[in-house]
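Heads up, one of the protein chains got dropped from this complex, but the rest are sitting where they should.
Moving on to chain A:
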Amino acid sequence: MALATPVLAVLATMVFGGLLFAVLGKDPLQSILTIFWQPLFGEFAFYYRPQLLVKGAPLVLIAMGLALGFRAGIWNIGAEGQYIIGAICGAAAALAFYPLEAWWIFPLMVICGGLGGFLWAMIPGLLKVKFGTNEILVSLMLVYVAEQLLSSMSLGLLKNPEGYGFPGSRNLQQYASAHNAEIIAGSGMHWGVLAALIAVIFAYVLLTRHRLGFAIRVTGEAPRAAKFGGVNPARLVLFCLGASGMLAGLAGMFEVAGPAGQITIDFNVGYGFTAIIVAFLGRLHPIGILLAGALMALTYIGGDIAQSQLGLPAAAIQVFQGMLLFFLLALDVLTNYRLRFGAAEVA
């Protein structure tokens, strides 16, 4: 059942998404085909296929970290903020040495990006451990702080001095030592994709074979039993938030150094939030997240194609993606509970 619901959710999304597109006056079958078929096997698939990796990598990287916490009942909703901070820190590390060319600049960016996301996630983590604040609220609100910081950076400290006054930093794609270039040209395979794969493998081993992964799973299932089994809840909160923050920060750093190229006001496109859908769609399981990330990337790219070819509004595509989470959660509820109409029995 746990494996069947994501598949059913995708099918239900196709049906109701088709209805939605029909109401908007588009051919439903063609719209669905455009979204799911064109990127993989369409005329321009050679262009879109690498894009799948580019879009999927940050989603998988972020979702993998989030899933660790979600498994333990620790809800980091602020990956978007950690992603932004990771990007800012990574870019700032590189720009601090511009135009110096050296082999260690890119590794330094990786460290700074991960560290930035980690520290940003430590804010809700420490507040929760010390004062019992709700990590959902704090991490979410820090997203908006991070967005303001992003604007400030693109207009101020990190602004390109040779940018003719336009907001935004220098383009890191034109800075060889800092450029997160494709490992194999034309494949879309950049260092972030590799990092996502490593994260998936690492998380898989952690969850199935390591004491810490076991602690995460027991805490999610039965917190008191976990404490009885010797899990320190505070340390686990810090680990889960720190790990997810670090991975989100890395995703931001790989994005700014590669596909995006520069820090701009609208640098973030919601990967941090979409990753929540990816994590649940993938059943919080490493392999599932890999597949869900690929599927989500498909709807992004397919959605873009549908926008340009069929003139579907961007909002309709977002609703379509939201439906996926909605149906998944609804089907989960229906697998565990049965709807009963009529008077409720009072126990």
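Simple rule for what comes next: a residue touches a chain if its C-beta (ideal position, glycine included) is under 8 Å from a C-beta of that chain, and two chains touch if they have at least 3 such contacts; residues count from 1.
Everything below uses one rule, namely that contacts and distances are computed from a predicted model.
**Q** Could you check which of "Cytochrome c oxidase assembly factor CtaG", "Isoquinoline 1-oxidoreductase beta subunit", "Binding-protein-dependent transport systems inner membrane component" or "ABC transporter" matches the UniProt name for the chain that's left out?
**A** The record for the missing subunit names the protein "ABC transporter".
**Q** Give the residue, chosen from A:F16, A:F36, A:Y98 or A:F214, that touches the chain omitted from the document.
**A** A:F214
**Q** Looking at A:L100, A:L194 or A:A225, which residue reaches the missing chain?
**A** The missing chain is touched by A:A225.
**Q** Mind listing the chain A residues that contact the chain we can't see here?
**A** On the side of chain A, residues 209-212, 214, 217-218, 221-222, 224-230, 232, 345-347 touch the unshown chain.
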